[in-house]
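Of the protein chains in this complex, all but one are displayed in their positions.
And now, chain A:
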Amino acid sequence: MRVLIRGAGVAGLTAAFELATRGAAVTVAETRHSLGGNASWFAGGMLAPWCERESAEQPVLDLGRDAADWWDTATPGQVTRAGTLVVAAPRDTGELERFASRTSGHRRVDEDEIELLEPDLAGRFRRGLFFPDEAHLDPRQAMAALHDRLAGMGVEFRFGVDARHISRFDRRIDCTGMAAEDDRLRGVRGEMLILRTPDVSLSRPVRLLHPRFPLYVVPRTGHRFMVGATMIESRSTGPVTARSMMELLGAAYALHPAFGEAEIVETGVGIRPAFPDNLPRVEARGNAVAINGLYRHGFLLAPAMARQAAGLVFSQDRTKEPAHETDRQRRSA
């Protein structure tokens, strides 16, 4: 079976892997000229379904639980399994209680244990939460690794082309995010920074809770740190705003004052595609399957969506909808 995948973001690449491993002849077509520039490129890369459950519904935890294993299999060496540390300033410990009551899979840590986990944060926070089963990756490195792996498996990549001109295929999978013509989709703007400083070392993503400006810092190689991310109901791709920059920098500085001397090596803006329930969908239409609405959970939920899409492509029952029971459905049940 020949499958054309439109879009080389995290949804397209994971779908390509699922289909290629099941024996399909896969072509990935991307209008951009390289892997970069899409929403996935600006992602945090946290595989943190337990933390996300603070504001996301149960399907995000159910579908995201195996994501770290998936990435470990598809891109060996890319996943760091060091958990997530969640901290709050002393005046915001109410936020920590709130976070703890909304999530599971964590244990409380005190000043000493925070120091053991992240020596550079010693003495800065008295209480925190540790989510030991969470993981993270560098989205750009992981996408490059997956691209190389797929190329080695015989997947054909065509960058800088309009997929509409490619006609020889049996099935098509649309993974075009905000470019999809779907009236139900809206964009949620996320702004991020990359800072570089040799003065701070972190082993895992750290989330700093705040009533208004919650933020996370994800360590990357080369003394770099991804700081993210805003959530604005807008599909504007314009540069990061001064206010957002101040919020991100203010929170980074609150996490560790040494970030005040860090270099800002990059600012980025990604538009997260979201359906009204902020949950992803895999849908079949004719001989095409669409994966979209990954919202802020691209790397976390793309593997599960890719599996569902591959299942749809290979199954006879092409009308089957993925089952994910939302909190609202459970309430009305």
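Please note the rule applied: a contact is a pair of C-beta atoms (placed from the backbone, for glycine too) under 8 Å apart; a residue touches a chain by one contact, two chains touch by 3 or more; residues count from 1.
As a convention for this text, contacts and distances are computed from a predicted model.
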Name per UniProt, for the chain absent here [options: "CoA transferase subunit B", "Succinate dehydrogenase iron-sulfur subunit", "Thiazole synthase" or "NADH-quinone oxidoreductase subunit J"]: "Thiazole synthase"
Of A:Ser34, A:Ser104 or A:Ser236, the one touching the omitted chain in the full complex: A:Ser236
Listed residues A:Thr14, A:Gln78 or A:Asn278, member touching the removed chain: A:Asn278
Candidates A:Leu35, A:Ala56, A:Ile194 or A:Leu215 - the one touching the absent chain: A:Ala56
Option from A:Gly105, A:Gly187, A:Pro205 or A:Gly270 whose C-beta touches the chain left out: A:Gly187
Contact set of chain A toward the excluded chain (per top definition): 55-57, 98, 101-102, 185-187, 189, 211-212, 232-238, 241, 243, 274, 276-279, 326-328, 331
